[in-house]
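With one protein chain withheld, the remaining protein chains of the complex are depicted in position.
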Amino acid sequence: MAVAVTPDTKKNYLTALKEAIAEEMARNPDMICMGEDIGALGGAFGVTDGLIAQYGRERVYDMPISEAAIVGTACGLCLNGKTVMVEMQFIDFISCGFDQIVNMTATYHYRTAGEVNIPMVIRGPAGAYGGGALYHSQMNEAWFANSPGLKIICPSTPYDAKGLMKAALRDPNPVIVYEIKDLYRKREIEEVLPEEDYVVPLGKAKVVQEGDDVTIVTYGQNVYHALGAAEKLKEEGFSAEVIDIRTIVPLDEDTIVESLKKTNRLVVVNEAPRTCGFAGELLSRMTERAFEYLDAPPVRITRMDTPVPWVKPLELYVLPSVAKITEAALKVCRY
Amino acid sequence: MAVAVTPDTKKNYLTALKEAIAEEMARNPDMICMGEDIGALGGAFGVTDGLIAQYGRERVYDMPISEAAIVGTACGLCLNGKTVMVEMQFIDFISCGFDQIVNMTATYHYRTAGEVNIPMVIRGPAGAYGGGALYHSQMNEAWFANSPGLKIICPSTPYDAKGLMKAALRDPNPVIVYEIKDLYRKREIEEVLPEEDYVVPLGKAKVVQEGDDVTIVTYGQNVYHALGAAEKLKEEGFSAEVIDIRTIVPLDEDTIVESLKKTNRLVVVNEAPRTCGFAGELLSRMTERAFEYLDAPPVRITRMDTPVPWVKPLELYVLPSVAKITEAALKVCRY
Amino acid sequence: MATTTTDTAQTSPDGQSSPGNRPSDRLTPDDYRELLKQLYLARYFDVRLIKEKKRGRLRGTLYSSHNQEAILVGSLYGLEPMDWISPIHRDMPAFFLKDFRSGWDNPDRMGMTIEEVCSQVWGKATSPGRARDNWSHIGSKSKRIIHSTSMLAGTIPAAAGVVLADRLNGLNTVAVTYNGEGSTAQGVFHEAINFAAVEKLPVVTIIENNQWAYGTPTHYEYPLEDFARRADGYGIPGLVADGQDVIDVYNKVMQAVEHARSGNGPSIVECKTFRAYGHGDHDDDRAEKYRPAEEVEKGRKRDPLHVMKARMIEMGILTQEEADKHPAEGKGASEVTDADFPPEVSEYLSRGVNFAVKAPLPDETEGAMWVFKEGE
Partner (left out) sequence: MATTTTDTAQTSPDGQSSPGNRPSDRLTPDDYRELLKQLYLARYFDVRLIKEKKRGRLRGTLYSSHNQEAILVGSLYGLEPMDWISPIHRDMPAFFLKDFRSGWDNPDRMGMTIEEVCSQVWGKATSPGRARDNWSHIGSKSKRIIHSTSMLAGTIPAAAGVVLADRLNGLNTVAVTYNGEGSTAQGVFHEAINFAAVEKLPVVTIIENNQWAYGTPTHYEYPLEDFARRADGYGIPGLVADGQDVIDVYNKVMQAVEHARSGNGPSIVECKTFRAYGHGDHDDDRAEKYRPAEEVEKGRKRDPLHVMKARMIEMGILTQEEADKHPAEGKGASEVTDADFPPEVSEYLSRGVNFAVKAPLPDETEGAMWVFKEGE
């Protein structure tokens, strides 16, 4: 699936990620990639395609199926001056390397009073809606948001995917990247990317659509559901502001507060399980900080507190949707 | 440390737990205990003291240092009809068995449309304030609250410890028990326990102290900090209602809502890291459900988003305290 | 390193496999005929699914067991009905092959019916798990099949647990777990086998060494040629079987099973085989990116159907004519037709497919059900 490289060729989300990693590999001779099947195959989805041909085993490691050792070895490499991109074949398998992430990697800077920092990027395909069932659909970012020392990002567009990935690979801290696999090859979101090097700084939300009546805050695939809901709301005479936070940790609260000053109404959307998901965190922060601006109870639309089931009707039943967001936002608007 | 067994002997939190497990072992011949050093030693804190002498290796397993295999084997035992109590030597080490808990155990009932249920109790010493540093102080319940299929409890008194533990060991679902190790031998909280068998049902909060001006909701060790704050508040002329939720999943929302109808003010206290901790979840639920009753922005007092550092002044600096709760509650009361 | 398939019938570390003393010596000609039929069925199941998938009738990824069927057929044939198994992604036929000896249509059989397995593949409410999780992630408490998650090697500790429970209840069962060679790198593999060895639990770990873990060759997974050598770290038997030969698999697995059932603890049985297609069907067209064509050709050469037929001809229990009647061996999924299989095989499966196709989808509201079991 070679993409012609004329300057104004639109590129998909996957290509954006691929370019970001390839360009950082070229820029930073101390950068290494590790993961399962990322060499000759180029990764399950092809994000590392071509890297092994260019850099060889010295910088691109097909690893045994050992998530704990992959993260731990990467941690050692970073401790000793390298920058490591770790690919989880699916973000769901991060559970098998969990201890090495939350206890070894995340805390290294803290434990050493700053002597050590771990510039590691752990990235992988994430998200539901694609029939991946329980173990190929997860958005488990809340586990890591509750584990101090980790930054977390989740891009929703090719432009952001490339810019955030580059920022992550230049960040001196461990960053976990939730790549939305359903967006990898989505035609509708392809866009022309700048020819020159650019980053999207971590910790900056983006107002995707301006509006006055309600603020819908989300990230990942639900940005599109929120935009869909905004369409429906327009039909009902309400104008929704849609914010894509892009970075989960650290959160850009100011952008959201600014919006709430205008709309006075908040809907948070998140496909992770409801309890202790990031939607609750976001809602809490806004309630604490912007209570006075809120004219209606803020609302979360999240996955139900269930795993992601396989069969389509069940899967959609438990996940946020345009309809659910619309309904919730309407209720908030009409409060 | 034998305790004389006259009916009105006060018992500590540790003894309460010990009795609950011993009584359930006697009651349920299909119950098995697994963990590191739980045999001849009786566990690092002595919770399983005496069980091996009574039941032998057939029902009490000193396990290799293999948290994943411990949980996984326990899961297999439960799948085949047993009830298993798994001791984590410290709850912090649960990270090493993480995948087997969240992906294998928690979802088993869901995946099998109810054919299988896993009556497993995973319990261990938890909590900060004791100088245990990063890896002997954790309250990591939010990871599991965001993983559907797990119940989570955290008792704060001997009575509740025994009653909740028994309920957990009779529950057909996996339950994680956060035992507050700083309370294990705390003299001030010892109490006389009923001689007859009793359970404290999961999912029921307890109003520890009634009050009218502000509702302080918490669990674990912070119940005592909240009570301390309530004292201080009284001096300032405010009466605080203190609620110990006891069960984190499923949460007894009604008791809290009832309280808010009266006090119209909410402070949530939790020693876990702030972001995506359970305090945020609780605050969100109340904001969604009881927004109209809230006369002031609800507030969270949590650990800062840091690990738990070792040295005392640092440890206390990042954790909730009587002073911090008091200050926050006063602000809420005076809003 | 390890990329060739070897006939290792002679290399077994203990004397059990010397002629006259092998488990297979107890097999009758009828057993051989049954085994051949099961091989056909496993192959037919796979090619039929490949075709259905190509026609867009199935969702999810199909991990073909093509060319690896002898491992399932040979390992399952000697088990007792009450024994446990835990199949993994490439082992779909195991779900119905379990306890197949009790009769393909025996309603009391301790294995899944073909209707149940097909219902799972088609994602229907009649699947044992009501299609809540996908493909090979089914199982059955009553039929003694452990449900896997996707996390590789993750069922080995559960296998230890179920047989420990049986032992406590006075039941002498064995658990057979299936794992790709790549999965043996997982930490939980080590933890579970270590504990099983300490406790002498009757767990037999089969390693299906098909030379590749997705796009990764064995020399990046493990430093030695034989993955069975992992057993040496636990002082347990590590047998190597020719995974293309039902009878050799049967012999080695039965040695391990008898060792386990006699109270001597766990074993590892590595079965050398070769993955015929891509890792999953999504990978079929690009596997050549990492896997040289010559290797594929070489690896596919010893079709288990062919090996079995040759054995039977040599033993005089199959004529060349009979053998040639249904020439499925050596043919790819796109080349083979129903005529290449005995009719009872295609008919059996068709019954399952027809049932599944007509079966209802689960109702969407089931998505929210069974998170917790209600207490009594």
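Here the chain labels run A, B and C in written order, and each chain numbers its own residues starting at 1.
We adopt the following convention: a contact is a pair of C-beta atoms (placed from the backbone, for glycine too) under 8 Å apart; a residue touches a chain by one contact, two chains touch by 3 or more.
Here the structure is a predicted model, which is why all the values come from computation and not from measurement.
Looking at the complete complex, one finds that the omitted chain is in touch with A, B, C. Of C:187, C:202 or C:215, it is C:187 that touches the chain left out of the display.
Contact with the chain not shown here comes from a single listed residue; of C:29, C:223 or C:343, that residue is C:223. Across B:209, B:239 or B:306, the single residue that touches the chain missing here is B:306.
Contacts to the hidden chain, counted on subunit B, fall at residues 36-37, 39-42, 44, 62-66, 68-69, 89-90, 92-93, 95-96, 131-136, 304-306, 309-318. Hidden from this view is one chain, which touches subunit A at 32, 58-59, 63-64, 66, 68-82, 99-100, 103-104, 107-117, 148-149, 151, 170-173, 250. Think of the hidden chain as still there; on subunit C it touches residues 185-191, 194-195, 197-198, 219-224, 229-236, 265.
The definition used in the following text is that only the chains that are shown with their structure count from here on.
With centres computed as the average of Cα coordinates, no chain lies farther from subunit A than C. Of all chains shown, the one whose average CA position lies nearest the global CA mean is A.
Our note on geometry: subunit B versus subunit C, Cα centroid distance of 43 Å, whole angstroms. One simple way to say how far apart two chains are is to compare their mean CA positions; for subunit A and subunit B this gives 31 Å.
Centre-to-centre spacing of subunit A and subunit C amounts to 37 Å, using the average Cα coordinate of each chain. Shown for subunit A are the residues that touch two or more other chains, namely 92, 95-96, 134-135, 305-306, 309. For subunit C, the set of residues touching two or more other chains reads 132-133, 137, 149-151, 187-188, 366, 371.
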